[in-house]
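Sending over a structure as structure tokens; questions will come in a sec.
For this view, one protein chain was removed and the others were kept in their places.
So, chain A:
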């Protein structure tokens, strides 16, 4: 990694590590979203198995 690239990386890391800043990491996916996806898949799976078996 050349010096220019290293400096750019450092600049970005400073921005991302600023927890309250506009460039901080995004918040985690809400647990309700994951629960909704898993529930929908489970219901769909059961319905399809009932249909074909």
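Descriptive notes on the structure:
One rule holds in what follows: a contact is a pair of C-beta atoms (placed from the backbone, for glycine too) under 8 Å apart; a residue touches a chain by one contact, two chains touch by 3 or more; residues count from 1.
Assume contacts and distances are computed from a predicted model.
Only one of "Purine-cytosine permease family protein", "cytochrome-c oxidase", "Sodium transport system ATP-binding protein" or "SLBB domain-containing protein" fits the UniProt record of the hidden chain, and that name is "Purine-cytosine permease family protein". By the touch rule set out above, chain A reaches the unshown chain at residues 1, 4-5, 8-9, 11-17, 21-30, 33-34, 37-38, 41, 44-45, 48-49, 51-52.
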